[in-house]
Every structure is written in C-alpha cells, then in structure tokens.
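Everything on this sheet refers to the single structure shown next.
A single protein chain has been omitted from the complex, and every remaining protein chain is retained in its original position.
Think of it as A, B, C, D and E in the order they're written, each chain with its own count starting at 1.
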Amino acid sequence: MFLRVDKLQIELPPPAKQDPNAGAALQELLGGKYGEMSTLGNYLFQSFNFRSKSKLRPFYSLVAAITAEELGHVELVTNGVAMLNNGPDAEADDEGPADISGAPFEMMKDIRLASGFFSHAGGGVPINGNAQSWNNDFITTTGNVIFDLLHNFHLECGARLHKLRVYETLSDPTGREVCGYLLVRGSVHAHAYALALKNLTGVAIEKMLPTPNIPLGNIPECQKYLDEGAHRRLYTFSPKDYSEISAIWGNKEKALPGDPPGTLEVVEGMPEGGKIQELVGEPSAFTPDYAPEEMYEIAAKLYKKSR
Amino acid sequence: MFLRVDKLQIELPPPAKQDPNAGAALQELLGGKYGEMSTLGNYLFQSFNFRSKSKLRPFYSLVAAITAEELGHVELVTNGVAMLNNGPDAEADDEGPADISGAPFEMMKDIRLASGFFSHAGGGVPINGNAQSWNNDFITTTGNVIFDLLHNFHLECGARLHKLRVYETLSDPTGREVCGYLLVRGSVHAHAYALALKNLTGVAIEKMLPTPNIPLGNIPECQKYLDEGAHRRLYTFSPKDYSEISAIWGNKEKALPGDPPGTLEVVEGMPEGGKIQELVGEPSAFTPDYAPEEMYEIAAKLYKKSR
Amino acid sequence: MFLRVDKLQIELPPPAKQDPNAGAALQELLGGKYGEMSTLGNYLFQSFNFRSKSKLRPFYSLVAAITAEELGHVELVTNGVAMLNNGPDAEADDEGPADISGAPFEMMKDIRLASGFFSHAGGGVPINGNAQSWNNDFITTTGNVIFDLLHNFHLECGARLHKLRVYETLSDPTGREVCGYLLVRGSVHAHAYALALKNLTGVAIEKMLPTPNIPLGNIPECQKYLDEGAHRRLYTFSPKDYSEISAIWGNKEKALPGDPPGTLEVVEGMPEGGKIQELVGEPSAFTPDYAPEEMYEIAAKLYKKSR
Amino acid sequence: MFLRVDKLQIELPPPAKQDPNAGAALQELLGGKYGEMSTLGNYLFQSFNFRSKSKLRPFYSLVAAITAEELGHVELVTNGVAMLNNGPDAEADDEGPADISGAPFEMMKDIRLASGFFSHAGGGVPINGNAQSWNNDFITTTGNVIFDLLHNFHLECGARLHKLRVYETLSDPTGREVCGYLLVRGSVHAHAYALALKNLTGVAIEKMLPTPNIPLGNIPECQKYLDEGAHRRLYTFSPKDYSEISAIWGNKEKALPGDPPGTLEVVEGMPEGGKIQELVGEPSAFTPDYAPEEMYEIAAKLYKKSR
Amino acid sequence: MFLRVDKLQIELPPPAKQDPNAGAALQELLGGKYGEMSTLGNYLFQSFNFRSKSKLRPFYSLVAAITAEELGHVELVTNGVAMLNNGPDAEADDEGPADISGAPFEMMKDIRLASGFFSHAGGGVPINGNAQSWNNDFITTTGNVIFDLLHNFHLECGARLHKLRVYETLSDPTGREVCGYLLVRGSVHAHAYALALKNLTGVAIEKMLPTPNIPLGNIPECQKYLDEGAHRRLYTFSPKDYSEISAIWGNKEKALPGDPPGTLEVVEGMPEGGKIQELVGEPSAFTPDYAPEEMYEIAAKLYKKSR
Partner (left out) sequence: MFLRVDKLQIELPPPAKQDPNAGAALQELLGGKYGEMSTLGNYLFQSFNFRSKSKLRPFYSLVAAITAEELGHVELVTNGVAMLNNGPDAEADDEGPADISGAPFEMMKDIRLASGFFSHAGGGVPINGNAQSWNNDFITTTGNVIFDLLHNFHLECGARLHKLRVYETLSDPTGREVCGYLLVRGSVHAHAYALALKNLTGVAIEKMLPTPNIPLGNIPECQKYLDEGAHRRLYTFSPKDYSEISAIWGNKEKALPGDPPGTLEVVEGMPEGGKIQELVGEPSAFTPDYAPEEMYEIAAKLYKKSR
C-alpha cells in the first residue's frame, strides 16, 4: 500500500518565464527511456514480483523503498513541466470571461510539443522529449535478483547522463533545480544498487561511479543538497517498513570519493519536503473552466458545510 | 510525496493451481484501457497538473487521495497475476541445482502470453490481456475540472464492466478475490466522482449507477466487503492530508440504493491491509537465481551485521 | 460527405458455432497491414489529399469510389468477426438476470485474443490477428499519382494473398463467405488500379494478375459472385458522382483471362446488399446490459411516441 | 454500406497563407485522442457491434447516423490540414519542369511535423498534433449500451475542449472555419448522446452542457451556423434509414438554454454541402508528378473516350 | 560496409516436427527486448555513432566486430523460427495445384501467433514471443563510452537469461541448437564487454559472470562448442579490419573460471559456418506461389543463359 503526502520532495522556485520548449526538455526526464517513469516502473514491478522476499529482505526492501522515492520524482518532474509550460502563476484567475476569438494562444501552435497545450493545457504526461509515450518496453523485471540489480545500476547511470544533458539546455531556475536535486538523489540510488551488487557478487562496481565522469560538485544546483548530506542519505519512505536497507546502505559504507565525505545513513520516513505550486488556472484555456467563479464558490461552500 | 507500507490492501488467498491464462486474464485489469494502471495514471497526472488547487481543494483532494488507493490496486492485481502464473508457493526453494536440460517449462510455450514467462518468470507488468502495453494514450488530464471528473466517472464505470467480465472467466480463488475487492472499491470511486460532478453541475449523475446494471450483492466475493461497509468508506490514504474529501464524500450522502444502506464516511489513513505473498523463487527459472543458497546466506549475514 | 445505408454488401450466413479463434483469424483481414482498414485508410486519405482533381478526374474518382466500397468491407469483416465470436444468435435475450458467479465465460480466458471478450464482448475492432493495432504506418498517401496507384495495386495483391490464407484456416460458413466475397471484390480493385496505371504509364501491369497465381474459380465461395458477373462490375457507390471511373473501368476493357469473360462495366450506385445480423445481446456478458428488459421497453415507448 | 458524395459538409475558405504549423495544430482534431478519427472509429465499430439492434432501434440508429456524419468530419479536417500545409492554390500547376537542385523546400525541414511534407506533401493523415498515430486504444466498444453512450457523451465533451483550444491558436480563416463548424456539430452530438442517456437512465445529463462552460455564441465562426439552426438539426445521413433517431432527437426536446431557442429536428439525408478544394499540384514536390502535363492529357483523352 | 556470405554460423538440425508455438518461443530471442535484434541494433548504431574512433580504436572495433556477428545471430534465429513453423522440408514442392477449399490450414488459426502464418507463411520477423514489434525503444546509443559498454554488458546478461528460459521450453532439436550456440556466443560477448569495462574503469566486472549463475557446461547443446573452444574465441568478422580487438580480448586474459580453461584468442574473419536450410515452398500456402513450376523453369533458363 501507499500513502500520499501533500508536498513535493523539495520546493521548486517559480519559473522566470513561460518556456514550453524547456518544459518539453524536462519531459525527457519524465517519460524517456531513462526518465523517472522508467525508474519508478522498474522498481514498482520488480518489488511486486520479487521472489523469496523473506530470505532476501534487505534487497527487497531496497527496491521497495526506492520505488516510493521515485513516485515523488515523477511528481517533481511533472510539476516542473507544468510550471515551465505555464510560466509564473498569474496574480488572479478570477477575472471575467475572456474573449477567445482573438487567437490568444497563437504561440502554442509553434511550440515543440503543441499537443501538450491542446490536450493538457501544459500539464506533464508520461512521454519523452519527442512526444513518444513511456511504455512497457522500458520495464525489466525478470525475477533474477542479480540481473535486475545490474539493470537498475545501469538505469541509474543512464538517468544521470540524461539529467546532465537536459540540465545543459536549461537556463530557467525551475528546470535546473529539478535536475540538480534529481542528480543528487539519482546518484544515491546508483550507489545503493552498486553496494547491493557488491554484496552479492563481490564486484566493487561502485568504483565505476560517477558515470558520466563528472563530480556533483561541478553543478551549482547540487551544492546545497551536498552540503546537507543528501548524497549520504537513503530514506525508507515508509512509516515503519523497509529499515532493513541499512544492511546495504550502512554497515560503515562511505560517500563516494568525489563527494563530500561521510558515512552512509538510513533515514526512517521521508524528507521534510516543500510546498506544491498552486498552478493558477487560466480560464481562457478552460482551466479549471471558462468561468470558474461559481466553481470556486461551490467548493468553498461544500468545504464549509463539511467542517 | 508518497510513503509505502509493506502490506496489500487485502490478503489474497493462494491460488488453487498454476494457471497462466488466468494470470493473463487478470492482466486486462492491470494494463488494459480500463485497468488499474489507467485509473492510477489518470489520477496521478490529473492531481499533479490540477489548477487552482487551493480554491478547489475538496476536488483536488479527492483525485489526490484516490490516486494513492489506485497505487495499491496496481499492487494488488500485479500480485494476483504473479500468484496465478506461478501457482501455490512451493514448500522450499532451496533444493540443489536442477537439471534444466529436460525442457522443464515446455508447457510455457503454449500459454497465451508466453513472453511473460520468458521475460518476467510470471511476474505482472503493465500490459493488457492481449499483451499490448499500457501507454500515454490512456491518460486524460486536460486541466478542465468538469471534464476530467466526467472522464473519471466514465473510466470507473468502464473499469467495473471489465472487472465483471474478467471475473466471469475465473474459477480460481486468487483472481476472484482480486475482482471482488476491486469491484467494491471501484464502485466507491465511481460514486465519489459522481458526487463531485453533482456538486459542480447539479446533475444527479450517481443515479446512473451501478453501470453495468448489476448490484454488488450478486457477487459472492463482494459480500464480506459490503458487510463491513467498505462501499461506504473513502480513505484519505495519507497520514494527515486530503481530509477535505469529506466535503464531497460525506455531507450526509448515503450509500447507493442497491447496496447495504448507511452514510458515507471518510476514514483518515488506510485500511488495515493484509500480508503480501512470499512468491517463493524457482531456481530452475533462475529466480532469484539458479543456485540461490549463497545469496540467502549473504542476505542473512548482512542483515545481522546491520542490527 | 458520406451517406449510410442499413445493409451489408451481402447477407452473411449465420455461423455454425461460436469460434473465437476463427473470429481472431478474420481480424487479420480487418486490422492487418493488408486488411480492409488499410485499403480504406489509404484510399480515404489519398482521395482527400488528391492533387489537381479536376485535371485527373477519372483517377480521382476511381480512388474516391473504391473508398466508399471499402467502408462496406470494413463493415462486412467486422460483422463476420462479431458473428464468429458470439456464435449463432440465441432465440431470446430477455431471460431473467443470470447468475454470474459460476464463471460462465471460463472458456474465454483461453481464446487467442481474450481481451476481445473483456473489452468488446466479441465485437470486432481494428487490430490484426495477433492483436496489434492498425495505425498510420499502414497509410501511404504521397500525392504522387503514379506512385500512389502503384502502391494501391500492390496493396490489393497483398490483400488477396492474406484473404486466401485466412480462408484456408476457416471451416465455418460465415468466415468463408466473407473471404469469398472479398476475394472477388478485391480482384476488381486490383484490376482497376492496374488499368489506371496502364493508362498512365503504358505498362500492361494487369497481366501480373491474378497474384497469387490462383483463379477465383478454384474457390467455391467465389462462384456465385463470378456467375453474376461481380468481377466485371465497379460501383460508383454514390448517388450521382464518380461516374468518370468508366474512363478507366470501361472503354471496352475485358475481364481477366482466368475469370468468366465479358466486358467491364460501371454501375451507378451500390449493390442491392443484404440484411445485417441482429447480434442478440447476452445479458450475462452485460450486452446490451445485465437486465435489459426495461431498456427494450423504453426504446419501444420512445419509438412509438415519435411516430 | 456507405455512399459517397463529392462535396464537403461546408465549403472552406482558402487559407490566407501557407502555414504548416497551423496544419499541424489541426492534426490534433484529426488523429488526436479526442479528434474526428476517434469519434468516427468509436461510432463505426459500436454500430457494427451493436447488440439487439431491433429492440433498441432508436439508439442503434443514433450511433449509426452520427457515424456517417463523422466520416464527413474526418474529410473536412483533412481538407483543412492539406489546405493550410500547402497554402492558397497557385494559379497554374502546368508550368514546365522546375529545377529541384536549389533546395526549393528548405523551409520544410524546420516545420513541426516535417515528415508530413516528406511523406504526404502536406496531406493530412490520422496522427495527432505531435505526430502520434491514431490507433485502436482510442476505441471503446463494449456492447454495453449505457456505458458506450456515456463514453460517447464524454468523448464529445472532450472533443469540444480540444476544438476550442486548437481554435485559440489559429488566425487563418480555413482552420478557424473548420473549428467553428465542428464546434456546432459536436455540440449536437453531445446533446444527442445526453438525451439518449436521459431516456435510458432518467439522469438529465444534458444539463452538464456546454462543457467547457462557454456558449457557442462567443465564437464568431459559429454564428452563421447557429443562425441557420444547425445546432437544432440532426441528419440521418442516409437515403432512407435511421429516421428512428427522432425518438431521441425530437419528441419536443429543445435547444440547449445558451443557444438560440427552438425545437430539435431530424433532417432526412444530409446538408447541402460545399465545394471540395482543388489542391492544385506542385510538380516540384512531385504532386501529381514532376512533369504532369502528359498525365493531364491522358486523363482528358480517356474521359472523352468514355463519354 | 558489409559483405554477405551464403552460410549460417552453424548448420541447424532439421526440426523433428512442425511446431509453431516453438517458433513463437524462438521469436522472443529474435524481437524481444533482450533478443538478437536488440543486440544487433544497439551495436550497429553505437558503432555508427561512435565518437573519437581513432583514439579509442580497440573499443570501437569491439563494438563494430560484434555487430557483424549479431547480424548472423539474427539470421540464425530467423532460420530457426521458419524451420519450426514449417516443419521438416517436404520431399517435393512441385506437386500439381492443391485444392485450397478444404481448410487445409485449419490448425493455423489456433497457434499462438496466427498472423505469422497469414502474413509470413511461418517466416520469422522482428517481433517478440507475444507478437510485439521490436523498435527503437530497445536501442541505447548515448555516445558515452563507459555507459554504452555498461549497457551492453547488462544487455548480454539479460539475453543469456532469456535464452536459458526459452531453451527450457523447447524439446525440438532445431530450437535447442539455436539456444545452445547463442548461449556460448552471448557469453563471449558479455565477457568481452566486461573486459572492456575493466580496462576503462578498473572494476573487475567479469567476476559477475555467469549471470544467471549457471555454467554453460550444464547445457548439453553447448558442449560441442565448448569442446572446440568457441567460448575463448572472438572473430573480427571482417576481411581485414577490427583486429585491434585483441587489445581487449587477448593480452593474456583467460576463459571464465566455470568454462573449459584456456587463453582468449581473436580469429580474423569468421567461423566456417554451415548450410542454410532450403525451406521448401508450400504451393497451397502460395509460397513461392500457387503453381510454381513455371517459375522454377524461368529461373533455370535465366541462370543457364547468364553463364
């Protein structure tokens, strides 16, 4: 089972301006082969299909706990996409009905992924940066524990490479923050899967990290997360379960050589998190609808009545 | 953010026998157009992309909370698939290495979705009953609140129809229990979206329920859930958030006419849940691996060391 | 614009028995690369996108008129699929509500395309015999008239080959009749595109027919259509338009050497056609619904009131 | 069976200029999830697969008749796409062979959907605005009449939302006219499915209209169609069949409150329609071919000979 | 550039009997995510896109040479599929025209992948064992050498797992031989990529082999290849190029501990290879055509004339 908390893993800075092509770039990290839907989907189904859970508990718990974190990554990237596609929240969305006959969204026909406006009013969906859908081809869940862990290690390295390249195309603070945070957390996951593999096979595969061969410290947006030790922390993302991951992420293992030094530690539960953006509606795009005032009133009344 | 709890929403009875075609039938409820990946995917991205969240809080919370329940539904169906594909857990998976040269899985080349054995050793993945991948085409997230709710209402009715038909092909207790439970919970969701729509539009669309036109009481596997009032309960599936859903699921609304009577109620948190099946490995299918004893030993040692 | 007539191009004999795998075979002729959706889709979009229509009127009209016939072919194959999937119409569908708890459709989990039962209750949809969706990859519409006609000629030959092979797997009269009729009509289309090409290029490409190299006369189900001269007739499938096709199908051109001799002729309008099957509902599969009696009554009253 | 008429449902104004990105926007209404291929595909297969047709005749006829109208909508949008992609018809296409070595179409490599030029010379095909193919995932045909009608109601509301958003990106008269007309006709279909549902379930679901919450009167391009009462008219699109739809669209039902008042009426047959554009060929793009003069001559001679 | 040689890498034993479901199982190794089309496609495009080829010559040559071997693997599996689907070659295919009206291929409508008969007369195509197409999602070519090599190492391990499972479902000699040979060759490739990675990163990742954890010696069909040292040999598959691979596969590296001992060696060129099966046509399935005698005669005459 899963519980939901009405926060993002971090608070995202508002975008400097509306930039749908930046939103489209971020889509690569949402629905691309090496995006967050892929890390989520792989670990979700691997954990469901995991064999001999009780005998391999630390490994099962590792995949299970990271799954829960990935859900929040999907959430974070989607929020980033929506923010970049829509730009800074307007001050008010309750202005009177707009005139829609003057082609108010003419610019939208020239953005790279125009259907994102037509269908989602700029919301994020599980497609990559070229509009191709995420799908089952991106999932590996074989039931062979060594192989699935090896796959996951490779997946996290690939995810790191893609985040780096997307980052290099973005000048907007929202998108860069998404990348910076995910680079730190993805590195934790790569490291964790490497340790799991090392324990099972004796191969010190974590020495292959970082791949690509660039330290997190070179990326300014990673700095604050490194400072607070985020690269040494793995969360259980659970009220009470999965603490067996300390058998892998712990046991005196250290941070990777290129990162700020320290011992790896497991945190029960989740990070403090940050506020979710409001995403003020745009009535002339029919979000939440054309003349939403009545809707707001109904919501207010219902809420009041229920207290 | 999401937290994970190491339980299923209900405990599933073990399968009477291995029946991969029954597992394939259940796949329709996992990755089909009207399956659990679709309900999850729609609500997940709708809640991420929701506009004017603060002004429409009860509606936002409704979609957000149901999303978390759907995650558990995806988990439940996947567990059901894996159980049916693999049959009852063997007593031991630590027998010595098997001889694989005698075509021990010859029957698997004749099952409907043979790749499910080759690729997943019987684990579930987001495909439908004909092996077609779930994908972005199944997601509607327009940002128009009325329309998205109408879509969701239709989606839950469609999901009910599909569950009923899958149920009608299954004689095994595992699959039937999955269907029975999900029929009750899906009916709650259809009802909830109907009430949301009624509040916003004045149309008593919940009178269209149940669709298809058959009471839950006709399905023996639903009975115990009806008896305990599951059809009147909506969970927040959150430690602290989303209780605003009582503005919709509450306010003296009653159970649907054909179901056991009573008032609708919101439960903070989640149901008690049940045990997840062990899914004992099958070394001759290389799960968790061919000769897994050493692996088990490593896991045990690591765990011990970390305490 | 298109008009619709409530008839099939021919009346189909009822199936001898329910045979979903035969229905699945017929799906190849509906949604396969060389199936009726493909002939329809190619000619539909070629006719919409046709350049210099007025100067190339006979060629435009040829593609346009055949498009309309293909719509009826899609209809015919879909009817065949539904009939084979459901078996002979039961005598009554108004029996009281059935008990659905006894796995009444257990056999459906073992049919080749089980999702066809779950999702469509045996209805036909644009997929091929392996459940892969028809899609835009199957459409060629380049705007180059010679090339599009060459493509169409090849498409009809491929369609003929596929119909022959599907035919060879069917023992049921419904499916065989579908194949027999379509073989005759498809041969007309191949012949027509060949004549169009010959006129434009001087190459007597119709001499390549029949491909595969088997006369229609070898197929008993084709015989009655040959006897009535269907292989020499091209319909305008229009109340008043497209008669310019006689510039291609006419001008003293003859039937192909292996077929009954005679002159090619254009018929304004459409064939007489035959009755569409009733497809009696199956309440326990929720078609038209679980307890449909009230529905029938409403329909009857509404109809009466409107007269 | 279907007949074809060599007219569009309305005559489209010529485009002001060539604008392939506007054509790409219109593609969303052709091949998108809520586009015309989807309304067509759903109703086409629902009508083929309809159960108990005789007992539910008005409902069957409703779906069947609207199908035929949708064919014309697919035609209309495709014509719009081709017109926008190619710009106003040149005065002549019979100039001598052009020099193709000077990159005469260099601009085409920068348009959003460049393959549309490479493969179709600007013709329309069943893809959405991001080049994703229309496919079977967009079809719902369950055989359950209530559910299929509910689906169709939701589909038409979604189609309306998408048309509105596409309209808001277009300044060219061709595309705006397509949207304006289809908005009126789509509203009729939403209304009709609502009435069908109301009759069967008692729920006044038409009160949810219009969704999105904007009257047609706000859209200048809808005005002339409202003035002539197009919003109150449902066509049988058949020479003689489907008049039973007056049991649903009739029986003294009125226009929706926000639209010009009046009684709903059924029109036997089809609207008068308008001229199809010529789409003059572009020999340097090899449409109808590089040096088409001989082709035109052949066509003229053939035509003459056949009279 | 590529040259072709009219031989298979090994001669395949004829199938004991026609077994299309065994052919369908083998399809997993052709078009599945971890099948031969994937190994081919990854290395093909990685070698085309390889950066700084001259400075990284041994690594470039490794990927380039293995690509050429993979082409032969695709060929081998496709031959295996076709052989199993069609059964042992008949003695003659020049019997007179058969009667096709007696449903001679009725059994084909019940095989798992019936479209394989309709469309390919049993030939192999790039789909997996569930009929899903191979596609670009299966290709990773990032230009980052460490990551691409890591991906390839994981890919070969996954391929090994899939080959083992397919092998376990087959009793026919043809399919088992395909698996046995490919298991040996795939192990070479996994080993080679491991050595490449070790050289670049210092991580002894080859110690993770074999994955799954079963020695090749346990598979009887591998034995003769091990005996002749095939597991220690890497071919350049080139008349003159790619010999730089000995910088990786060589330098005194040894066979893996579980396999017969010895030094790794590079062989210039290709293995001796074996005969390609004739695949005698089946005129009643229209291969090479219905009445092929004339065709054979033409071929013979043409050939004679050209000498």
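Quick note on the criterion: a contact is a pair of C-beta atoms (placed from the backbone, for glycine too) under 8 Å apart; a residue touches a chain by one contact, two chains touch by 3 or more.
A quick note: this is a predicted structure, and the numbers were derived from the prediction, not measured.
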Where the missing chain makes contact, among the chains that are shown: A, C, D, E
Touch with the omitted chain, as defined above, among D:Lys17, D:Lys109, D:Lys240 or D:Lys254: D:Lys109
Option from E:Ile111, E:Val125 or E:Leu155 whose C-beta touches the chain left out: E:Val125
Identified contact with the non-displayed chain, of C:Met108, C:Val166, C:Leu197 or C:Ile276: C:Leu197
Identified contact with the non-displayed chain, of E:Thr39, E:Thr142 or E:Thr174: E:Thr142
Interface with the undisplayed chain - residues on subunit C: 33, 132, 135, 137-138, 140, 142, 144, 146-147, 150-151, 153-154, 157-158, 161, 197, 201-205, 207-208, 211-213
Interface with the unshown chain - residue positions in subunit D: 97, 99-101, 103-110, 112-119, 121, 131-133, 284-286, 289-291
Residues of subunit A (touch criterion as defined above) contacting the omitted chain: 21-22, 24-25, 28, 32-34, 112, 128-132, 161-162, 164-171, 212-214, 218-221
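We adopt the following convention: only the chains that are shown with their structure count from here on.
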Chains touching both subunit C and subunit E, listed by label: B
Residue-number overlap at the subunit C/subunit D interface, same or different (half cut): same
Whole-Å gap separating subunit B and subunit C, where each centre is the average of the chain's CA atoms: 39
Residues of subunit D engaged with two or more neighbouring chains: 33, 132, 135, 137, 142, 144, 146, 161, 212-213
Arrangement of touching chains [line / ring / star / complete / other]: other
Touch relationships between chains, expressed as pairs: A-B, A-D, A-E, B-C, B-D, B-E, C-D, C-E
